[in-house]
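Dumping the structure here so I can ask a few things about it.
Note that one protein chain is taken out, while the other chains of the complex remain in position.
Order as written gives the chain letters A, B and C; numbering starts at 1 within each chain.
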Amino acid sequence: MNVENFGASERLVNAAYVRQGAQGRCAHELRLRVLLEQGKCPEDGWDESTIELFLHELAIMDSNNFLGNCGVGEREGRVASGMVARRHYRLIHGIGRSGDISAVQPKAAGSSLLNKLTNSVVLDIIKLAGVRTVTNCFVVPMATGMSLTLCFLTLRHKRPKAKYIIWPRIDQKSCFKSMITAGFEPVVIENVLEGDELRTDVKAVEAKIQDLGAENVLCVHSTTSCFAPRVPDRLEELSVICSNYDIPHIVNNAYGIQSSKCMHLIQQGARVGRIDAFIQSLDKNFMVPVGGAIIAGFSDSFIQDISKMYPGRASASPSLDVLITLLSLGESGYRQLLKERKEMFSYLSGQLRKLAEVYNERLLNTPHNPISLAMSLENLDKHSDMAVTQLGSMLFTRQVSGARVVPLGSLQTVNNYTFKGFMSHTNNYPCAYLNAASAIGMKKQDVDLFLKRLDKCMKTFRKEKSNGKDVPEMDNCTKHTSVGETED
Amino acid sequence: MNVENFGASERLVNAAYVRQGAQGRCAHELRLRVLLEQGKCPEDGWDESTIELFLHELAIMDSNNFLGNCGVGEREGRVASGMVARRHYRLIHGIGRSGDISAVQPKAAGSSLLNKLTNSVVLDIIKLAGVRTVTNCFVVPMATGMSLTLCFLTLRHKRPKAKYIIWPRIDQKSCFKSMITAGFEPVVIENVLEGDELRTDVKAVEAKIQDLGAENVLCVHSTTSCFAPRVPDRLEELSVICSNYDIPHIVNNAYGIQSSKCMHLIQQGARVGRIDAFIQSLDKNFMVPVGGAIIAGFSDSFIQDISKMYPGRASASPSLDVLITLLSLGESGYRQLLKERKEMFSYLSGQLRKLAEVYNERLLNTPHNPISLAMSLENLDKHSDMAVTQLGSMLFTRQVSGARVVPLGSLQTVNNYTFKGFMSHTNNYPCAYLNAASAIGMKKQDVDLFLKRLDKCMKTFRKEKSNGKDVPEMDNCTKHTSVGETED
Amino acid sequence: MNVENFGASERLVNAAYVRQGAQGRCAHELRLRVLLEQGKCPEDGWDESTIELFLHELAIMDSNNFLGNCGVGEREGRVASGMVARRHYRLIHGIGRSGDISAVQPKAAGSSLLNKLTNSVVLDIIKLAGVRTVTNCFVVPMATGMSLTLCFLTLRHKRPKAKYIIWPRIDQKSCFKSMITAGFEPVVIENVLEGDELRTDVKAVEAKIQDLGAENVLCVHSTTSCFAPRVPDRLEELSVICSNYDIPHIVNNAYGIQSSKCMHLIQQGARVGRIDAFIQSLDKNFMVPVGGAIIAGFSDSFIQDISKMYPGRASASPSLDVLITLLSLGESGYRQLLKERKEMFSYLSGQLRKLAEVYNERLLNTPHNPISLAMSLENLDKHSDMAVTQLGSMLFTRQVSGARVVPLGSLQTVNNYTFKGFMSHTNNYPCAYLNAASAIGMKKQDVDLFLKRLDKCMKTFRKEKSNGKDVPEMDNCTKHTSVGETED
Partner (left out) sequence: MNVENFGASERLVNAAYVRQGAQGRCAHELRLRVLLEQGKCPEDGWDESTIELFLHELAIMDSNNFLGNCGVGEREGRVASGMVARRHYRLIHGIGRSGDISAVQPKAAGSSLLNKLTNSVVLDIIKLAGVRTVTNCFVVPMATGMSLTLCFLTLRHKRPKAKYIIWPRIDQKSCFKSMITAGFEPVVIENVLEGDELRTDVKAVEAKIQDLGAENVLCVHSTTSCFAPRVPDRLEELSVICSNYDIPHIVNNAYGIQSSKCMHLIQQGARVGRIDAFIQSLDKNFMVPVGGAIIAGFSDSFIQDISKMYPGRASASPSLDVLITLLSLGESGYRQLLKERKEMFSYLSGQLRKLAEVYNERLLNTPHNPISLAMSLENLDKHSDMAVTQLGSMLFTRQVSGARVVPLGSLQTVNNYTFKGFMSHTNNYPCAYLNAASAIGMKKQDVDLFLKRLDKCMKTFRKEKSNGKDVPEMDNCTKHTSVGETED
C-alpha cells in the first residue's frame, strides 16, 4: 500500500499500529531497492513472503495485468487457465523480443525486469563460484546441448568456411548431438589414460588443427564436468592452443558451477588463453527443474551476438525458477550448498573406498575429477557375463537413482558415428565400473542409503549367482514392498 | 487412497459414508482412465480438483518424489526452493532424454507420461481444428522461430547441398532470423498487391526455384497467420510446386490453429501437394505463457527426426501449461473459444469500419485474412509527418496493447538484409495504416475499449494539432491517472 | 514497489515502460483506497490478483511478518508449517483481543484491518439484501447455533431473573440446543396448520408470555429460513408483542440473507416492533466453508455488548473467507447470485410439481417459504412401511445430497425434551413428504439431475416392490459405478 492507503487505514485502526505496519512494509521495499540498484544476489536469502511480494509487484507491471488494459494484438498475455496463471505468478509474456532474447518488452516491464535481474544475479553467482572475470551471461530456456548448438550457429556467421569442431571425447549423447544438430562435423579426439584417469590428448588436438587447417575449424569444444574416470579437460592448454591458432573455444561446463575446480579451470583458461563462451545447466547447478542453461563469456559483444541469434521470445520459466531459488538461498545459502557438496564428496569417496575393498574392488584413483567417482567392478564382471548390467537394474529397482554401471565393450552409434566402449569415454577401458557422484544438494542420507543398498546387491552376487529373486514384486502396496520405508 | 486404506477408514467413519467417498474417488480415476486409454482431449473440461489430483499422481511416479529414493547422480531432480517445487507440481525432471525430446525417462515415469499425453492431446486438438490428416506432433519448449530453426537444421542433414530457403516476404523479424540462425540464405519473394491484399507471388517462387536449382533449395518457408493487409500464403499452389520440384515445405502457422481458414489451407496443401512440417506457437493459440511451440506434420518419421535433433532434455513447463489448459477447457471449451473468436472478428471489423468512416479512413478490404484487420491512416498521415507514430504512442499510453501503426517508408536492416517499407510486407504499400486483430480470448470489452480510446485519439488530431497534453501524467496514484478505472 | 523502487528499475528497463508499469500498480492501489475509505463491498468484483496483493499488503503489516521483529511473548504468530502459513496468507494473529472480538490488536495492524473491513463490508451487504436500517454487525467464527448461545448469554446479564425462552417450534437440533447450552429452558410453541403451511401461533406466544410473566422470559427466539411446509415466523406480529411486553427478540435468520422475503420480514419487524439481534450463517449465505456466523442488529451498543462477551481472540479464517468472497463477487456478483437463486426456485418448483403429478403426489402449497419446497409422499407411504426412508437412502446412494425425506411419526428426544413428528415441525403432519431447496449457488444442472434421479427412484417403487437391487455395488471403479459420469 502507498502512503495514502496507509493514511486511509488509520480511519479503521489505531494510527500508531498502522504506522508500525507501514514500517514493516518498508523493510521489504528496501530489500527490493538493494536488489534493483546492485543487481546482485543478496547475501542472506529472502523469505518466501518477500519473494512473492516482489513477483507480485513485477506482475502488475505487465500489461496483461493492467486493470484497464485492452488488447487487440495476437499475443496479449491472455491465460485460459487460472492454475496456469497462478503457477507463473501471472508473468505471462516470457522474455526477450523477436530480435533478441535479452531485449526489453514494451508490453511487459515486469517480465523485462525479471529477465534483466535474473541475468544480473546469475552473473554475480558465477563470479562468486570462481570465474571472477566473466563479463556477461544470459539464461536461455533450453538444455545445455541446445545452448551449445546456438553457440555453434553463432560462430558459423563468423567463420563461414569452417566445417569441423574439435572435440575431446566425452560419452554423453547430447554433447555430440549439439554439434551434429548445428550442422558441423565433430572431430573426436580420443582421451589418454594416465593412471586410472582419462585425460585430454592435447598434442592430438593441436595436430588435428594443423591437419585440418585452423580456418576450417569452427571451434574447440571442451568439457569440464564429466563422469569419472574421465576428468575435466586440460582447459589451460586448450585455451592457449585456441589463442595461438585463433580458433574459438566453447566450454561445456554442464554441472561445473558447483565445483570450484571446474570454475578455476575456466578462469585460468581465460587468463592464459582463449575461451569464448562457457555453457552450464541451470538444473544441475542450481537445483531447479530441467530446462534452462546459462551462456556466459568474457566478451560482452560475443555474448550479445549469441543472444541475438535466438529467434523469438522465450519462456521465462527457467529464469523465474533460478531467480526465486537464488533469492531464497542468498549468496550465503549457495556458498553453504557448495561447501556441503565438497564435504559430501569426501564422505562418499571414503565410504565407497571401504565398501570396494570388502568386495575386492577398488575406488579408481581420479583426483582430477571433483564430482564423480568410479568403483571398479572387475571381480563382479568375472562372475558372470551379465552381472554388471544386472547390478545396474538391481540398483534401479531398489530406488537408487543416478548410479551408473559401465560394462566393457558396448558399441553405440550416434548419428552414424560409432563409439567403441561407449559410456567409458574411451575405446577400451581396463575394467567395468560403477559411477556415483556427489552433486549439489546431496545429503548424507543419500550416501548412506546408497552404500547400504549397494552392499546388499553386491552380497547377492557373492552368495553364488543371484537366483532371480532379487527384484521385489509389486503386490498392491503391502507393507513389504515399500522399498524406502521398510529397509531404512 | 487404495482399497485397503478405505477399509482402514471405516474404523473411524461409518462404512456407508466411506463407501460413498470411495465411489467419489472412482469418478476421478475413470476420467484419468479415459485419458490414458484414448490419449484425447476430454470432451468436457475437467475441474481443477481432478487436474491437480492427476498432476499429483504423475509427480509421485517420478524418482525425486519417491520416499525411499537415494540419488547419487548429477541430475536427481533435487529442488532447493519449495516455491519452485510447488509451482511445477514437483515435476522436476523435464521431458525427453539426451537423444530425443520425445523419449521416455527411466527416472521419471510421471514426467514421461505427461510428455506423451500432452503430445497426444495436442495432436487431437490439431485434428479438431481442421488438419484432420496430421499424423504426429510434439511440443517443444522453444519459440516458434527457434522451432523453425530446428526444422531447417533437420533438413540440412537430408539436403547437404542446399543453401537457400525460399521465403514469401513476411515482415516479422523472428521468421527471418529463424533462417539466418540455421545458417541458410533467405531468398525473399516479394508479395503482389491484389486489391488491398498482399498475396503470394507463386510464379516468382517457381521461377526462383528454377533459377537456383531445386537441389540447392533447402525448402520453401511459407506463412499462414500474419498482419493484414498481407494474407496467408497460397499454400495449395506452393505445396504443389514443392511436390513437383521435390522440395521440402515448412509452414509457419504461428497463430493459425485458432483459425479454421489457416488450418484448412494446411489440410488442403497436404492433400494436393507437399507439406513437411507446420509450426505453431503455444501461447498464441492456447492462451498459455510465452515459450512453447508445436511441431507437427504428416510423416511420422520426419517429425521423429526433428524431435531427435534437440540435444538434451528440455523444460516440461510449456507442456504442463498446455496440458492443464486443454484438460480444463475440454474440446467443447476450446471449440467455444474458436467460435467466440470468429464472432469477435465480425464485431471488430464492423465497428472498425464504422469508426474509419467517421474519420474519412477506410477498413482495408482483406477478406483472406481471418484474424488481422487494417484501417487506413491516409488522412492522418497527411495531417503531419509524425501523426501516425504519435497515434501509436498515444494508444500505448492509454493501455491499448497490440494495436500497431504502420507508417510509410520505414527501412530496417536485419542481419545485413535491408527491408524497405518494413512492417508492411512490401516495399511501397499505398498508405499508412493501423492493425488490430481478433485473436483467441479477446473479449467484447476489449473491442469496445479499443474503439473508444482510438476514437478519442483520432479526435485529438482533428482539433488541429495535438497540443502536447495528450499523455496523462503519473502523479503518484491520484484518482485521475487510473486509465482503465475512470474512463470506462 | 514505491516510487524509489520504480526509479531504481529505470536503470534496467526503459523509463517509459517502467512508468507504464507504475501506472498499472496505481489502479490496484486505487481499488484499495476506495475500499479503505468507504468500507463497502465494491460494485464490481476484484480479480484474484488484486485480492492477493491486498492480502499480502495486510500480512506484512503484522508483526510476525516484520523482517526485523523479535518476539519474546507466548503468542507471536509463529508458524511451524509453511503450508499452514500460506493457506492463511500469513495472517496468523486471528481477530480481536481478550476483551472484545471486534477490538484492534497492537501486534497485528493488518489482521485488525481485515477484521474491521470484513465487518464493514458484510454490513453493507446486509443492507443491500434488504435490512436497510441495520446499524452494526460482526463476523464470529462459530456456527449459527453457538452464536445464538452467545446472544442468550449476553441477555442473561441484562435480565438476571429470566429463565425461559419462547420458541416457535422449528425441528432443527442446533436451534434447540443453542438455548439448552446457554442454560435456559425452551418453551416450545407449536405451529398451526394453515392450508399446507405451518405458521407461527402468535396468540399462543402472547398467552405464554402472560402465563410465565414477561420478566421471566429471556427473549423470544424466532426463525425465518426453514424447511417447508413450515414457513418463516410471523416476525411483524412477534416483534410487536416483544415491544409491547419489553422482551428481547432474537431472530435465527440462518440462511435468510439469500432471500429478500426473509430480509424484508426482519426489516419490517424492526420497523414496527422489536428485534435485538438477527443471526445468520456465513456458509449458507455466502458460499464459504462451514464455521462462521454474522451477528447483526439495530442497536450499536447491544451488538458491541455481544462482541465483548466472546472471551479471547478468535479465528480469522471465516472472516478471511467471506471477505475474499465478497471482494471477488462484488455487489453486482452477489446480486446476480440472488437473482439466479430466485429463478432457480421457480424452475425447481415448476419441475417438481410436474414430477409429483406423474406419481399422484403433489407439491405442497407453501407460498410463504421462499427457499424450501415439499412434495408429498402420500402414495409412496401407502406402498410399504419402509418406502419413504428407502427412498431417502436411494437418493443418497445416487449422489443426491440435501434432499430430505420426512416420514410420519418419528419421535426424537433432544436433551430430555421429546419431539413428536420430529423433522416435520409439528406433532402430526398430514402426510410424509420430501424436501428440496433452491439455495444460493444452485445450478440448473443440479435441478435437472435431481429430478432425473428422483424420477428413476420413484419408478422403482412403481414396478412393484424394489427388489433390493437398487443400490449400486462398489466394484473397484469399473465404468458402471460412476454415478455421475455414466448416467448423465
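In this text, a contact is a pair of C-beta atoms (placed from the backbone, for glycine too) under 8 Å apart; a residue touches a chain by one contact, two chains touch by 3 or more.
All figures in this text were calculated on a predicted structure; none of them were measured in a lab.
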Residue among B:V72, B:I101 or B:L117 that touches the chain left out of view: B:L117
From C:F66, C:F138 or C:F278, residue that would touch the chain that is not displayed: C:F66
Residue, one of C:Y255, C:Y359 or C:Y433, that touches the chain absent here: C:Y255
Touching residues on chain C - with respect to the absent chain: 2, 4, 48, 51-52, 63, 66-84, 87-89, 91-95, 98-99, 106-107, 141-146, 148-150, 153, 156-157, 172-178, 180-183, 225, 254-255, 281, 283-284, 286-292, 309-318, 321, 324-325, 328-329, 333, 337, 348, 371-372, 396, 399-404, 414, 436-442, 445-450, 453, 476-477, 482-485, 487-488
Touch list for chain B against the chain that is not drawn: 1-2, 4-5, 8-9, 11-14, 16-18, 20-25, 27-29, 31-33, 36-37, 39, 47-50, 52-53, 56-57, 59-63, 65-69, 82, 86, 90, 104-106, 109-110, 112-113, 116-117, 120
Residues belonging to chain A that touch the chain removed from view: 3, 19-20, 22-27, 29-31, 82, 396-397, 399, 472, 474, 476-477, 479, 481-485
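What we mean here is this: only the chains that are shown with their structure count from here on.
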Turn needed to bring chain A onto chain C - CA fit, degrees, nearest 5: 180
Centre distance in Å when chain A and chain C are each reduced to the mean of their C-alpha atoms: 54
Per-residue multi-chain contacts in chain C, two or more chains: 20, 22-23, 25, 27, 29, 31, 82
